[in-house]
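Left out: one protein chain. Kept in place: all the others.
Up next is chain A:
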Amino acid sequence: MSVTTFGALLPAVPLLAGLTGLLLPPSPRGAAIGEAAARRVAATVGIAGAAGALALAVALLVTLDGPAESSTTWIELGGLTVTLGVRLDGAAALVAVAVTTVALAVQIYSTGYLRQGPPEEPDHRYPPYAAQVSLFTAAMLLVVVSGDLILLLVGWEVMGLCSYLLIAHDRRLPEAPAAAMKAFLVTRVGDVGFLLGIALLGVSAGSFRIADVLTHDHGTTTLTAACLLLLAGVAGKSAQFPLHTWLPDAMAGPTPISALIHAATMVAAGVYAVTRLWPIFEATPTALVVLGVMASVTLLLGALAATAQDDIKRVLAWSTVSQIGYMTGALAVGSPPAALFHLLTHAAFKALLFLAAGAVIHAVGTTLMSRMGGLRRSMPVTFWCTVIGLGALAGVPPLSGFWSKEGVLAAAEQAALHGDGPAPAWVGWLVWLAGLVGVAVTAWYATRLLLGTYFGAPRTPLARPPHDPPAVLRWPVLALAVPAALLGLAGFPGWFSRQLQATLPVGPDVVSDLLPPDALIHLTPTVLLPLALLVIGAGLAWVGWRRGGGADPVAALGPLRPVFARAFRLDDVQHTLVVRTTTAIARAARTADERVVDGAVTGTGRAVGALGGRLGVLHRAALPRAAAAVLAGALLIGLAAAALIGATA
């Protein structure tokens, strides 16, 4: 099989699993036997789809010895070509492996996790759940391999739909439907820009094939407008300020879904799409400036919001917002390989953290850290996995996150000090300083999470003593701990970093020069700076915890705590400015439509009716008046005839 066949099959396999799963009969409510069978079949199909995709992704990674592309015309719309095709390079293959690994872990983990629920109301909707996870995976893989902007948009939006369906899955949470709707709508608002950006590029190039779009010589205005519009879509999907508001609420979804959305799909898609179209972004400093500002704001906003959350999943959600900020920051300073490297390590450690948090929630029955504590001894496996995950998140050497975050900071430092990024040097400074502050804040909240959950004394007595999760939950967590710990070492010069840096040449004779020549890891003396900040952040949290006698160090935030906890109240701003305004306009539009537009029509009808009635009354007359009217009419006609004859004669 050729490489491109692997690429085309990659989304097809989970798609098939997903569609098959959707056709499975939903297991009948209360019928215990039928339900078990339906679950088993659904789980098997889901796991088989993810495993098949993983096998294909690995095969693709192994066989791919250079960029490859193949496409065929999908449809011609008045001279604009839309193609069906794949565009493969090392980055695509690596991201595909990350996506499928996390998807497989999630599929396996879900079979154990979603057994949860009170016995009087077991979850009978496992088959559609597993199918939607498969569809979600397929959509992300489509984004990863797609060689056409319209095809990419298909995966992009189907992913939004799947996130909507999966976030709304848990029917015991009253806030889940609202969170699901918010996730779809906020990303859809961003997609208004994404669609327009794609339209601009496609119309300008006469084709939506990525290769054609990248080789075409667009005007500067078109390019700037298109890149800025595309960034709106990227901000929506990758939860960047100001469209980040959906991500924390999306925690209403089941924990494995959070892992899927945060680690490998959805939020990664935006960053990945920018690396995919990097040559046009590189040529547009304006867009990169916007991206850099957006990244810095998001990075700090997410990190600060994470410090004051009590819900363990929300801490992780805000940390995702912040970490994606590092990736977009790396893009803004001109280093897609650094962004992709951080994307991959983040996929590993964030999936690990979510699945480990799921194990904790499974054991304790709550998501609130204020009701946890002291789980270190009772759940040692989960504890050590969380330590690895949090260490990677905070950037403790030699865990993966240290190396990739160091790569981002080094790129920003280069752009700041030497001004050799595609964007102005001040963007480099902005990203670098925000990134450094972010390191300290991240260390602080990671330490707080660890201390609050696993150390100290248990805060609430539990009916059953907490324990490490059963094997079906434990193994995915353990498996993810390996890359979370070690993936960073792959960033040393070698095969892995070559894969991330070898993208398709822009054109037949243009050699892409966007890439730094050497490894993803730069060990310079400045590495001591983030390390020092890391120690300061973690130390402050630890001191606060000790001084409070095992109390939550969040008290140190003082009056800022409620502000951070509500993420600077941006949700309220969005609600007031967008939601309430739109609703008010909608109501006004409905009233105007019914009263004015339809009122004019019914009013005309009524007026005509009334006029007819009145004329009818006039015609209903007694004999003398009728006779007089007839005679008068005859006289009038006679006179008119006479006048006419007189005039013509």
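Everything that follows uses one rule, which is that contacts are C-beta pairs under 8 Å (C-beta built on N, C-alpha and C of every residue); 3 or more make two chains touch, one makes a residue touch a chain; residues count from 1.
Convention: contacts and distances are computed from a predicted model.
Undergrad: From the list "Amino acid/amide ABC transporter membrane protein 2, HAAT family", "Peptide/nickel transport system permease protein", "Alpha-ketoacid dehydrogenase subunit beta" or "NADH-quinone oxidoreductase subunit M", give the UniProt name belonging to the chain omitted from this structure.
TA: "NADH-quinone oxidoreductase subunit M"
Undergrad: Among A:A37, A:L417, A:I585 or A:A640, which residue is in contact with the omitted chain in the full complex?
TA: Residue touching the absent chain, from the options given: A:I585.
Undergrad: For the full complex, which residue in A:L80, A:A283 or A:V297 touches the chain that was left out?
TA: A:L80
Undergrad: Consider the whole complex, including the chain that is not shown, and state which of A:L200, A:L409 or A:A423 touches that chain.
TA: Touches the omitted chain: A:L200.
Undergrad: Looking at A:E157, A:D249 or A:D552, which makes contact with the chain not pictured?
TA: A:E157
Undergrad: Of the residues A:L61, A:A178 or A:A283, which one touches the chain left out of the display?
TA: With A:L61, A:A178 or A:A283 as choices, the missing chain is touched by A:A178.
Undergrad: When the complex is taken as a whole, what residues of chain A touch the one chain not shown?
TA: 22, 26, 28-29, 74-80, 125, 128, 150, 153-154, 156-158, 161, 164-165, 168, 171, 174, 176-178, 181, 184-185, 188-189, 191-192, 195-196, 199-200, 202-203, 582-583, 585-587, 589-590, 593, 597-598, 601-602, 605
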